[in-house]
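Below you'll find the structure I mean.
Every protein chain of the complex appears in place save one, which is left out.
Chain IDs A, B and C follow the sequence of writing; residue 1 opens each chain.
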Amino acid sequence: MAMSAHATAHTSQAKAAELPRVPTPAIGPRANPYLDADSFEGEGDLMVLNMGPQHPSTHGVLRLKLWLDGEVVIKAVPYLGYLHRGVEKLLEKLSYVQSTPIVDKNDYVASMTNELALVMAFEKLEGCEVPRRARYLRTICAEMQRVASHLLWLGTFALDMGGALGGGTTAFMYCLRERERILDLFEELTGARFHYHMMQIGGVRHDLPVGWDVHMKQVAADIRARIPEYESMLSANPIFRSRTKGIGRIDARLAMELGLSGPNLRACGVDFDLRRSQPYAAYDEIEVHSALAYEGDVYARYQVRVAEMYESLRIATALVDGVPAGPIMGRKPIETVNAVKPPAGEAYVAIDSPRGELGCWVVSDGSPRPYRCKLRPPSYHALAALPYLLPGTTIPDVVVILGSLDPIMGEADR
Amino acid sequence: MSVIAPLLDALRTTIRNLGRKPITAMHPFEPRTRAPRYRQSFALLHEANGDEACIGCKKCEKICPSEVIVVGTAAKRESPATGKKRGWADDFTLDLQACIVCELCVQVCPVDAIVMVRVPNAPGFEREDLFLTMKRLYENEALPHAPAIGSSMIASHNPAPASQAQAAAPAQEPGT
Amino acid sequence: MIGQDVAQIAHERFGLESGELGPSVPRERLLEFASALCEAGYLYLVYISAMHHPATKNGEAEVPARYTVVYRVRDLARGLEFPFRCEVPLGTGVPSVASVWAGADWQEREAYDLVGPVFEGHPDLRRIMLPEDWEGHPLHRDYAINTPHHPWR
Partner (left out) sequence: MNVLFGSPALHALVLGVGIVSALLGVTSYFIWFERKFAGRMQSRIGPKHVGPYGLLQPIADAFKLLIKADITPDTADRALFNLAPLLAVCVALLSLAVLPLASGLVIADLDVGVLFFLAAGALTVVPTWMAGWGSNNKYALLGGMRAIAQSVAYGVPLVLAALVPVILSGSMKLSDIVAAQAGGHWFALWPPGPGLGAGVLFVLASLAEGNRIPFDIPEAESELVSGISTEYTGMKFGMFYLGEYVHSLVVAALFVTLFLGGYDGPGPDVLALQLLWFVLKVSLVSVLLLWVRWSYVRLRSDQLMTLCWKYLLPSGLLLVAASAVWVWWTEQGGSR
């Protein structure tokens, strides 16, 4: 299990990209997202229900316009933009140096990975090398962030189906209890609990404090011991299973066309993981097993995320032992606002954030500000699946399906 | 039984947690211990000889992504302590309401004048309460501040061989 | 990794040269090109985005303002990516590829909303981020960051 870091740390040879196992899917039956709800033939009229933007279960400020026949959804149209802050326009105005802390606020439960994607795109544009120590730190941070993000997801997901006055809250509190310890770790490392500003073009901003590795391993071991407890409340529970099995099923072909990624894609049986197919940071030095499920339903997505927590803890624990000595920055320190001036060009870099493929496409014209910087948020693509998933389900399922896709509106709306 | 057993399992988990110690932190009634690097509010520092450290170079004002820092640069004049001619800031304001706590201003400060303090700014009833004037920034100097000051941060970022030893064995941080 | 098989298809069937940024597909043949990609196994749509280039003067010749719509697709089974782009002058529509990849629907809506190119044949081309009565497209290069707008309701 935990051999990888030690075994491969000496060799340091980039591992050849693995080829993923991907089904070759045909187009199956799909709900029609462009259905004309007025032409619905049934008894009486359809009720139009606006779910959100102020609704406890829309994970932020998503608005779903639902056409209901009784409680059955006939048509669903998501409306975004309630959290649109014009981040892409803002990135055109800010310099490369300034933009890192800004994207922290996009996916506010997994800030580390936001910074990582952006910074890696800038580094590719600039052509700067990242030292090995910085790459290790980046990987550890990203994996711990994944655990924190999945814990929050698990908690809110239980809340979605259990309600605020029942077992859902209990699972939620347990998850937050453990997540808090990861935030404590990040506080020790970066000085902040949510918006870290840890990554920096060329490396990382903060080196490991004394004793951090011991603390981290302790936290990882504790969380690993606690995850079975959450599972005991959910995984085998017949109520939970009946709420999630066969609900919100998405086939691999549709998932690919919509650009679903990360756990949402791997729950459809598509074994694609950017950490293995395009290893970045230190993932080329450690073996990554991506969790896989085949049903494509809500329960499969739940299984994948829970399995990913174990795997991320393993990766982070294995790496923290083998952090090599060396500098944490690969370029000269950033001391002015216009310190980074990449040559004209374009770059696209994608990483596997807790929610899936988080990409950054950046165009430079040689000035210290990006000419165009597009972020590819996985949540936006996941939400695009809603018009296909929701028709035919009932309101309780709407909440569960939405929760299972794990959207973060700050990231989808940008 | 495959239905009953998991249901009992959930009950067992909850009753087991009933016996665990609560983790509630009674903030703000009991102070929380914060990590040394914890960053909350800001302070301006004096030099050892009693001079104000800020030279009014406006680097922090320029790099601030949310444009919350405004520095008023004064004319160069002699320092009362050393007698050397140097730059001064005659005004320095920082609007905490819009600050995103990115620490970039600390990183770029060439004279280690601005630092982040570990103690949060006390909540206020007016917008002015979150507006740090130069006077309040110097008053904050007494508060425990994060170990990262501009020069030490830049030194740790330097990929030159000299800093490698430091990176491998980080020094004990103050204020732990 | 760039998919060389499609680069070959682009070269042989469409006569396009693809560098690091991918080929620039003429808008008349964009849909045909997208279908060919889909048939070649590139089922995964990574993103569609666009950028706006204002009119510039290149010496004597004036380069008119134009949109660049960029696409990136991926073959998950082989881990291959393929970017391509389509350049159109302002005021000209771009054919929608929503019939090829279902996910292009929202991607094109976003590109239209923020940058401005109109996608022809899109099933439901509405604004997605901004309110429906918003004026202008914020990611236009000439859209100043402090452009006044109606107060948000």
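Keep this in mind: contacts are C-beta pairs under 8 Å (C-beta built on N, C-alpha and C of every residue); 3 or more make two chains touch, one makes a residue touch a chain.
Every value quoted in this text rests on a predicted model; they were computed, and no experiment measured them.
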{"item": "Among the chains presented, those that the missing one touches", "value": "A, B"}
{"item": "Chain not shown: contacting residue from A:Ala31, A:Cys128, A:Met173 or A:Val210", "value": "A:Met173"}
{"item": "Residue touching the undisplayed chain, where the options are A:Glu285, A:Asp397 or A:Asp413", "value": "A:Asp397"}
{"item": "Which of A:Val109, A:Met233, A:Ile315 or A:Ala384 contacts the chain that the document leaves out", "value": "A:Met233"}
{"item": "Residue touching the undisplayed chain, where the options are A:Asp160, A:Glu187, A:Glu257 or A:Asp271", "value": "A:Asp160"}
{"item": "Missing-chain contacts mapped onto chain B", "value": "7, 10-11, 13-15, 17-18, 20-24"}
{"item": "For chain A, residues in touch with the removed chain", "value": "47, 49, 55-57, 70-71, 158-171, 173-174, 177, 233-234, 237, 239-240, 242-243, 394-399"}
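Keep in mind that, in the parts below, only the chains that are shown with their structure count from here on.
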{"item": "Topology of the chain contact graph, where touching chains are joined (line, ring, star, complete, other)", "value": "line"}
{"item": "Where chain A and chain B are represented by their mean Cα positions, the distance between them in whole Å", "value": "28"}
{"item": "Length of the line joining the C-alpha centres of chain A and chain C, rounded to whole Å", "value": "25"}
{"item": "Between chain B and chain C, centroid-to-centroid distance (C-alpha), Å", "value": "43"}
{"item": "Chain A-touching residues of chain B, taken from the complex the two chains share", "value": "2-3, 5-7, 9-10, 12-14, 16-17, 23, 34-39, 59, 62-65, 100-104, 107-108, 110, 116, 146, 148, 153-154, 156-160, 163-164, 167-168, 170, 172-173"}
{"item": "Chain A to chain B touching residues, read off their complex", "value": "94, 97-102, 104-105, 131, 133, 167, 170, 174, 177, 180, 184, 187-192, 195, 197, 200, 202-203, 205-210, 229, 232-233, 235-239, 325-337"}
{"item": "Complex contacts: residues of chain C adjacent to chain A", "value": "1, 20-21, 43-47, 49, 51, 70, 72, 76-79, 83, 101-103, 105-107, 110, 114, 123-124, 127-131, 138-139, 143, 145"}
